[in-house]
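Every protein chain of the complex appears in place save one, which is left out.
Chain lettering (A, B and C) follows the sequence in which the chains are written, and residue indices restart at 1 in each chain.
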Amino acid sequence: MAPLSEIDVVALRRELHAHPELGFTEFRSAARAASLLEALGWDVAAGAEVMVASERMGVPPDDVLAEALAAAREHGADERWLRALDGGMTAVAGTLAGRRPGPVVALRFDLDALPVAEAADPGHVPVREGFASRRPGLMHACGHDGHTAIGLALAARLAGRDFAGTVKLLFQPAEEGLRGARAVAASGIVDDVDELYCLHLGLGVPTGVVHGAVSGLLASTKLRASFRGRAAHAGVEPEAGANALLAAAQAVVALHALPQYAGPGARLNVGTLHAGTGLNIVPERAELAMETRAPDAATDARLGAAARAALTGAAGALGVEVEIEQVGGADAVRCDDGPAARVAAAAARVRGLTGRAEPHADSGSEDAGWLLERVRAHGGAGTYLVVGCTSPSGHHTPRFDLDERALPAAVDLLEAVVRDALR
Amino acid sequence: MAPLSEIDVVALRRELHAHPELGFTEFRSAARAASLLEALGWDVAAGAEVMVASERMGVPPDDVLAEALAAAREHGADERWLRALDGGMTAVAGTLAGRRPGPVVALRFDLDALPVAEAADPGHVPVREGFASRRPGLMHACGHDGHTAIGLALAARLAGRDFAGTVKLLFQPAEEGLRGARAVAASGIVDDVDELYCLHLGLGVPTGVVHGAVSGLLASTKLRASFRGRAAHAGVEPEAGANALLAAAQAVVALHALPQYAGPGARLNVGTLHAGTGLNIVPERAELAMETRAPDAATDARLGAAARAALTGAAGALGVEVEIEQVGGADAVRCDDGPAARVAAAAARVRGLTGRAEPHADSGSEDAGWLLERVRAHGGAGTYLVVGCTSPSGHHTPRFDLDERALPAAVDLLEAVVRDALR
Amino acid sequence: MAPLSEIDVVALRRELHAHPELGFTEFRSAARAASLLEALGWDVAAGAEVMVASERMGVPPDDVLAEALAAAREHGADERWLRALDGGMTAVAGTLAGRRPGPVVALRFDLDALPVAEAADPGHVPVREGFASRRPGLMHACGHDGHTAIGLALAARLAGRDFAGTVKLLFQPAEEGLRGARAVAASGIVDDVDELYCLHLGLGVPTGVVHGAVSGLLASTKLRASFRGRAAHAGVEPEAGANALLAAAQAVVALHALPQYAGPGARLNVGTLHAGTGLNIVPERAELAMETRAPDAATDARLGAAARAALTGAAGALGVEVEIEQVGGADAVRCDDGPAARVAAAAARVRGLTGRAEPHADSGSEDAGWLLERVRAHGGAGTYLVVGCTSPSGHHTPRFDLDERALPAAVDLLEAVVRDALR
Partner (left out) sequence: MAPLSEIDVVALRRELHAHPELGFTEFRSAARAASLLEALGWDVAAGAEVMVASERMGVPPDDVLAEALAAAREHGADERWLRALDGGMTAVAGTLAGRRPGPVVALRFDLDALPVAEAADPGHVPVREGFASRRPGLMHACGHDGHTAIGLALAARLAGRDFAGTVKLLFQPAEEGLRGARAVAASGIVDDVDELYCLHLGLGVPTGVVHGAVSGLLASTKLRASFRGRAAHAGVEPEAGANALLAAAQAVVALHALPQYAGPGARLNVGTLHAGTGLNIVPERAELAMETRAPDAATDARLGAAARAALTGAAGALGVEVEIEQVGGADAVRCDDGPAARVAAAAARVRGLTGRAEPHADSGSEDAGWLLERVRAHGGAGTYLVVGCTSPSGHHTPRFDLDERALPAAVDLLEAVVRDALR
């Protein structure tokens, strides 16, 4: 691929959209980012240089990783980078230092797609235009294809320019499930950052509107609990069994009583439960996946601790063992005034954009909080900005799509933000 | 009171019936037994001589004991014996040694009444005949008034006679709730006993029929669980509370799943639950009383242990503390063939009685098991015999009554049993 | 009693404090209010004239009402008014029409006390000063004694004055438990009211500060559920029973899962649960009392309906019957700007008071909402104002007390409000 002074952000988004990859298996996507950054003259780091393996949460098992790597190869992943990304280490960072001294500005883009089967009818634009997912059952249904394309187009725009300070572009795996950011933060890659910008498209904000900050993104904890009891013939000698399904059901019931005792706004969901093998066997195993949410990390932590106690208590009473694994988690997202104002001001200068001072209210969760808190702990500041992008259907649904007019405008906006910060 | 060669068993039963006393507060009843035994020339032991305080279960609190003692005095308790019985030590034993050497035969009679309000209409014989309970809310609704009267009439019948061996008559407190026998057994009073006979009237067997043994009496454990959480205003800040009522309810639900995992025939009942003070207060306290039952002590113990785990697990998950106290318990009742056959044979010789070889099947519980197992552990044998006694209403109901024709026949029967054993 | 041009509000509060009465049994308190209003020349209405019996919630049973009426007589209730108040119809209203035409202004004061045992040590001012509760176990622990005294002192202050319009003073029973206001509203007594003022002392606001409005008072529903199953011997034949305690426990567990599915801010509390009679009896009866709360009436109603379904569902599955009775309830309290501003403005003119424009945030509940919504439905407006009153201990606690300096200031404030409204 020839060096590029400009990247067609729409074309790149469409390419990424056609090759969606789940969290920690973004082999093709991350290799693509690394190749382009390298071609554009950025210093590139990848894998263990920019993330800590043990700080990841909810990493798929080895066979799933291997299968995904093979699929990435089939889909044309750049082989030169795959070794660095092996084993689910799919973060990439590009750094570009200006010739003049100045602050460090970082921008974070997430790479991963979702286990959603994309709509297949011609009314869905990616189908009509020929860039729908080529990975059955997987889909960029949250717009991260757009995020990555914007980040790489910004890399092309900034390449060869001079400024007072340093720019870092972070391409992060596994935002879905709140699994990847903690590992990137732990690498120290943002410890010298003065200003961090984390972007999201859409979130119900129409194309043309930009919010410099968000409010209401909840802290969250994701847990998986595996119960192991003892099988027995349910008719002949149930007393020889230890019923893992019953333990899980009692835990579910106990869990749902907890939110109001954790604090205002706390929430809990047991998303999946699978248990048992046969009608006449006392179930030996049960597995459930759950999450807590709360307006602040302390309340979420209190609810998470109570949830662990409920899981353990239910199991113990039935002679069942339970293992609890944290498979995801995020702090609440807090935004600093300075960076938020810088975004709003920059938006005002970009054609087609309107900047809003007030934060956009949302009640989802985001693992960007790990990066923002890390930056803040080292004296920096940051924000989570929303670039409006009208969609025909909600995030995470089969008919989700991006209004592609938002993409070049977002590149313009971020370029203005960086230039303002490093002028 | 003048020495007696014969006691009118019906008159004595009516006197006892009029003055019912609950378990460990049988001050008047036990003092009456002690006085009569003494007057009849038996060696009398009472209180700490024949029971171990710390082995009692479910002893009422001090103020209840004191109140009951005062009531006993009002009802004419023999003051000379009250000191020995103080503090709920209401067991009495009488011993009579024959001049010739021989085995030791013991007979056990229980003293306590029930918290049942006796029927008040003239259709109820004790009302019509003027011997209904004079203690409101208390009633001899299980026939222990008859048991005690039979024991004392037997004492009169045996007084002054000679035989080859020794007779012990045990008057035991707190059979209801399975609370007293363990303490009597622990005193060692039956360690030298060769044959132990424990009698019960009625149990659905009609007047005139005698079973020398029983089958099916279940092992049982009685528990009281006290939950203590933390009160809080339910509207303003439920998160400041720890909900004891909820913990108790979750425990109740968890408990009811346990029987089939303990073993065939296991049963569990939460008999009472009281929790909370006000509608808008997160409940700080809850108290429940429960029992387990099973065909054998091992299954009952397994269920009891699982129940404790369920209580603890439910409390722990909600930040609530729980104290669990065993307030009663019994082994399953096993009967030995020799004593059972002796009863059946003796019955055949008493006018108006028919002895049955096969055991009477019942599915209640009895703490006589403690005494029988203790005797057995020291090389003796014993049985639990049923003397039929038709009643107009079931045991433990307000209209329960004894067919008094059964009483003198029972005295005759036991006299024959003792004479046969010590001939 | 001689006509009064001025009432000593502190002395009257102390008298009322000494004679606390529970909701719907405020016989002495209401009669006192009626007598004083009459003596002061107000038109007085009481009982069925100002409340609808069938709209009351949680009315005590007849024997409790009769006992309370007897106690009121012992405590010197004015016999002339007791007939009107009989049967728990303890509302009183005084009306005073100015000679000039003008709007109708109403003020509401609540009469009832709480089942709290007042602190007995001399460190508690009512003890030291000799006006502590003379009704053991009952206490004015929420300040309604102060409210009533203020209302009556205001009656004296306005008596004989002229103004353009009409003043109504409403003395309402059974605010605690949210049981009385609906019945007063249903009488139509506020249908012609243009401005309604409902006052509360304290609520954490210090003496001297006045808020013209409140925010955050929650809608609430209070329910009592009575389960009736079938008793059976738990050891002999549990299958003959229908377990009311178990049904109640399952309902409690199911209920606690509901809040997060009703809507943001919804809450639920089962405050009391009482079930069962004996350890070895399958419990025939269980009774629980519970409440829901929510920021708006629609969410509260949704939660209330779900709660009824959970109660019914748990009972039905066990062959247990359940009766559910609503024993209290309130809409969320909304305050109108005009009356709120009038209070704040008036406070600014009373010596020792500071008026606050912003509402006082609270998260309790109040049945004043019934009256405010009724006024609003007929075209009027109203507010719920808080007159600061420092207390040594929280509302509803044994050491709660009023800072009596707040009382005359409150009378001044309300007089100013009325004069401003009817000038």
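Keep in mind that, in the parts below, a contact is a pair of C-beta atoms (placed from the backbone, for glycine too) under 8 Å apart; a residue touches a chain by one contact, two chains touch by 3 or more.
What you see is a predicted model, and the numbers here were worked out from it, not measured in a lab.
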item	value
Options A:G76, A:G123, A:G278 or A:G352, residue touching the unrepresented chain	A:G278
Sole contact to the chain not displayed, among C:G41, C:G87 or C:P238	C:P238
Of B:A257, B:L273, B:A307 or B:I324, the residue in touch with the unshown chain	B:A257
Footprint left on subunit A by the chain that the document does not show	177, 218, 220, 222, 233-238, 245-246, 248-250, 252-253, 256, 267, 269-283, 286, 289-291, 293, 328, 363-365
Contact set of subunit B toward the excluded chain (per top definition)	253-254, 256-257, 259-260, 264-265, 267-268
Missing-chain contacts mapped onto subunit C	238-239, 241-243, 246, 250, 253-254, 257, 260-264, 299, 302, 306, 309-310, 312-314, 316-319
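Heads up, the rule we're going with is that only the chains that are shown with their structure count from here on.
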item	value
Centre-most chain, if every chain is reduced to its averaged C-alpha atoms	C
Separation of subunit A from subunit B, taking each centre as the mean of its C-alpha atoms, in whole Å	68
Subunit A, residues touching no fewer than two other chains	253-254, 257, 260, 264
